[in-house]
Every structure is written in C-alpha cells, then in structure tokens.
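Rather than the whole complex, this shows some of its chains in their spots.
Every chain is named by a letter (A and B) in the order it is written, and numbering of its residues begins at 1.
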Amino acid sequence: MLVRLMYASRALATVSQDDLNAILRKSKSKNPPNGVTGVLCFSDGLFLQVLEGGRSAVSALYNRIAADPRHTDVILLSFEEIGERRFPHWSMGQVNVTRLNPALLLKYSETAELNPYAVSGRVSMALVEELLATAAIVGPA
Amino acid sequence: MLVRLMYASRALATVSQDDLNAILRKSKSKNPPNGVTGVLCFSDGLFLQVLEGGRSAVSALYNRIAADPRHTDVILLSFEEIGERRFPHWSMGQVNVTRLNPALLLKYSETAELNPYAVSGRVSMALVEELLATAAIVGPA
C-alpha cells in the first residue's frame, strides 16, 4: 500500500544550515532502504515535507520526525493512498527557497508569506508543485 | 480563506482623471500590506472592480469602498471562495477602456453599451477577462 503524506512544522530558531544538511544526509542514507522518497522545502523557518512510500514505512518515519526536537508545531497537511509516486527519483530532494516569489505565494495565500497553517492541504500541495516546477532541487552543501 | 469579489458602480459626474489617479495611488499603497490584489476598469462613467485576497481584508475594503462618496449605486456582482487568485501580480491593475469594441460588448449584452446592472455577474466576469486579454493594463498618469 503506497501512501503520500505531507506535513509542515516550525524549525526551532536555532536551526542552522548545518542542521539542515545533517537532516538531508540522514534522509538520504535512511530513506532508500525503507523505500521512502520525497521532497523537503525549507523557507522562513518553516519545513514542508512530502513523504512517499509504503504505508508502514511512511507512518513510522513520520512518527519519528514528529518527535524530533529540532522543530515544533508539526501539523499533518495531507495523507492519501496512491496508485503511483510523484517523486520516485529522490531519496529526499531539497527545494532551495531562500527567497520565494511574492506573486507565487499570493496566488494561494492571503498574504505574501508561506503559511501552511492557514490554508488547506490541497493548497499547500499546489504550492509545492509550482515550487518544484520553477525552483531548483539542490543537494546539501 | 481566499475570496474574489466583483462589484460595479457609477462614478459621480464630477469624477476627473485626477480623481481616478488618486484612487489608483491609494489602492497601490494600501492594498499590498493587506494582501489585496485585483483590477479596476473605468469606462463610460462606470467602475467595475475585482478584488482578491483574504476574506476579512476584502470584506473590510469593499465596505469602505461602498461608502466612498465618489461613486454611487454600488452593486455586488460576484463573491466566491477561491483556491487561487487570478491577479496575484497587481496591487491594482487599471484597464484603459476609453473606447470599447462594440462587437465585444454585443457579444455579452443586449446593446453595445457596458451595462453590468443588466447582466449576470458571470457575464461581467467573462467581459472583464476578454478585456484583460485584449486591452492594455496601464498605470496612473
């Protein structure tokens, strides 16, 4: 049973680029053996992550991530059983979103700020897809 | 909650190009901080404005505009909750419609005059969209 899960969270103020790189390295080593793929966006102190894989693997990973002390306010945005993945190629892609296009944010939000807490999961998914189509997927430094 | 609102109104006979410019300047300074975007059409003494943004921001702005003494017969044409904006790029675009194409008006109306008071909001929206596709968006003088 394949599923796709998306959540958002707030990074602790103290999270540095090094911490980010550590998370990505960890993902890239631990996700493939569990058949998990996906994308991680980081911007304005917010994480937005999409996880795809077997239902047990994704649930177990999400539960572990939700308990990770490096972020807080972990909120589920969507979870669905799927017929096929959208991100079979990436153990964990990283979207480089240091400066988001305000019009792109406005398109889906009340103000030009990334705020997954205020919108439907469907809207955040649409935003991630537009980001993927326009921004570069980058690896850790 | 994003919404899109459209209304029409009749400008007081005394409204000049300077007044129009003042309205646009005001919109361009006040709309962005409230996350409001949209388009304002002026032709034949009629205003047709589309406002997009958060529901509270759009409602508050509409209520303020409806009380503005520079126009009268302010009539709601449409209001809907939306998943994404059509005009995320413009704090307030202005459609320059000094001379409208009669065939375009006839396409949606009984006579070759702009008359949002006589047609469904859906029709006025279709007209605005054709205008946007054919006319130039201009800024204040």
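Everything that follows uses one rule, which is that contacts are C-beta pairs under 8 Å (C-beta built on N, C-alpha and C of every residue); 3 or more make two chains touch, one makes a residue touch a chain.
A quick note: this is a predicted structure, and the numbers were derived from the prediction, not measured.
K.L.:
Every chain here is the same sequence and 2 are shown, so how many copies does the full assembly contain in this file?
P.N.:
For the whole complex in this structure, the answer is 10 copies.
Just so we're on the same page, only the chains that are shown with their structure count from here on.
K.L.:
Roughly how far is chain A from chain B, going centre to centre by Cα mean, in whole Å?
P.N.:
38
K.L.:
Touching chain B in the complex: which residues of chain A?
P.N.:
Chain A reaches chain B through residues 103-104, 106-112, 120, 122-123, 126.
K.L.:
Can you name the residues of chain B that touch chain A in the complex?
P.N.:
It is residues 1-2, 35, 37, 53-54, 57, 83-85, 88-89 of chain B that touch chain A.
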